[in-house]
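These notes are about the structure you will find just below.
Note that one protein chain of the assembly has been removed; the remaining protein chains are unaltered in position.
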Amino acid sequence: MNYEMDMHLNDIAVIRLYGELDHHEAEKIRSQISKTILQGNLNTIIWNLERLNFMDSSGIGLILGRMRELSAVNGQTIILNPSNTMKKIFQFSGLASYMMDGTEADAILHARGIVNG
Amino acid sequence: MNYEMDMHLNDIAVIRLYGELDHHEAEKIRSQISKTILQGNLNTIIWNLERLNFMDSSGIGLILGRMRELSAVNGQTIILNPSNTMKKIFQFSGLASYMMDGTEADAILHARGIVNG
Amino acid sequence: MDNEMTLTFVAISENESLARMAITSFVAQLDPTIDELSEFKTIVSEAVSNAIIHGYDEDGKGIVTVHAVRDGDVISVAVKDNGKGIFDVKRAMEPLFTSKAEMERSGMGFTIMESFADDLQVESEPNVGTVVTFSKKFYSVKMPQIS
Partner (left out) sequence: MDNEMTLTFVAISENESLARMAITSFVAQLDPTIDELSEFKTIVSEAVSNAIIHGYDEDGKGIVTVHAVRDGDVISVAVKDNGKGIFDVKRAMEPLFTSKAEMERSGMGFTIMESFADDLQVESEPNVGTVVTFSKKFYSVKMPQIS
């Protein structure tokens, strides 16, 4: 699998995941992502799952692990555009309230506390 | 796998193959294609392989079988845009001279004996 | 029995995707919906990952077996390892229980498997191994075309 990370004003990271996320792939990308988080002034991660074709519970571990790293700075997490199956997995795991559907721009506004409508 | 068949003036059929063509799939589509050939005034088949992702020697059997059906009317065959691997397979099988790269419009002009350049 | 396959492989994490690909191809014959297929793949991925990670500590030697049978619109699967086994299956199956928190395992594997499968059994014996069996019925079944 692949991922892309975009920074917005140094405090928000948008991470786009592609392909299939399992234990093997989570192990490969975890430390790289973790490094970026711990370096900057990051307080928000937006996980864009729109192009992720598959995820098992390793995705829960990956996201919870980064939430823990952000908790020192009282950071926030947004899980953007999960598939139906991923939605169920996040629900079982108590992460339902972090999910949202929309564009990355919507998610960034949401993270900055500017909610439309 | 899927295929589409377009008729041009009742004498030329363009058959577009999609997906993976193996023994199983060849068996599924053979009789349908064959029926169309035997019904009309067909004298040319253009096999467009551009969107075919995989083909083994079952493809040779399928194409040779239809060539045989066309031979009664002295028909012709064009194998359009095979992949590198398919090119080798057609070469081994003595079908190299039927291959061409180009658009369907090129192939139709070629079949009608109107060659550009 | 309409179809049957068995896949075995050594315990390295790269083979998680191998198992998913094989099972995807096996299930494809039933023309599942996207959601049915992805739930099915998730169950297999959880069980296979557990065999590799927990059963064998990813030792690259232990053998994982995935056996699948199709009967009409029901597919039954058994994922088996001869690894270290589970001492207390009931406890292992509780949500959030994990023995590998340091690897960022969430402890949600069994919960997800149970939710997505029509029925799921876990048999395990310490130092002998573990077998997870489950089945799932596919509703949007187009019968294979015979032409």
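In order of appearance the chains are A, B and C, and numbering begins at 1 in each one.
The criterion applied here is as follows: contacts are C-beta pairs under 8 Å (C-beta built on N, C-alpha and C of every residue); 3 or more make two chains touch, one makes a residue touch a chain.
Just so it is clear, the model here is predicted, and its values are computed rather than measured.
**Q** Using the touch definition up top, pick the residue from C:Thr24, C:Asn82 or C:Thr133 that touches the left-out chain.
**A** Only one listed residue reaches the unshown chain, and that is C:Thr24.
**Q** Considering the whole complex, not just the chains shown, which residues of chain C touch the missing one?
**A** Chain C touches the chain not shown through residues 3-10, 12, 14-15, 17-18, 21-22, 24-26, 28-29, 144.
**Q** What does the interface between chain B and the hidden chain look like in terms of residue numbers?
**A** Within chain B, the residues that touch the unshown chain are 20, 22-24, 26-27, 30, 54-58, 60-62, 64-65, 83-85, 88-89, 92-93.
We take it that only the chains that are shown with their structure count from here on.
**Q** With chain centres taken as the means of their Cα atoms, state the distance from chain B to chain C in Å.
**A** Here chain B and chain C have centroids separated by 42 Å.
**Q** Whole-Å distance, chain A centre to chain B centre, using C-alpha means?
**A** One centre to the other, that is 48 Å.
**Q** Measuring from the mean C-alpha position of chain A to the mean C-alpha position of chain C, what distance in angstrom results?
**A** Centre separation, chain A to chain C: 26 Å.
**Q** Pull out every residue in chain A that's touching 2 or more other chains.
**A** Within chain A, no residue contacts more than one other chain.
**Q** Would you please write down the residue numbers of chain C that are in contact with two or more other chains?
**A** Residues of chain C never touch two or more of the other chains.
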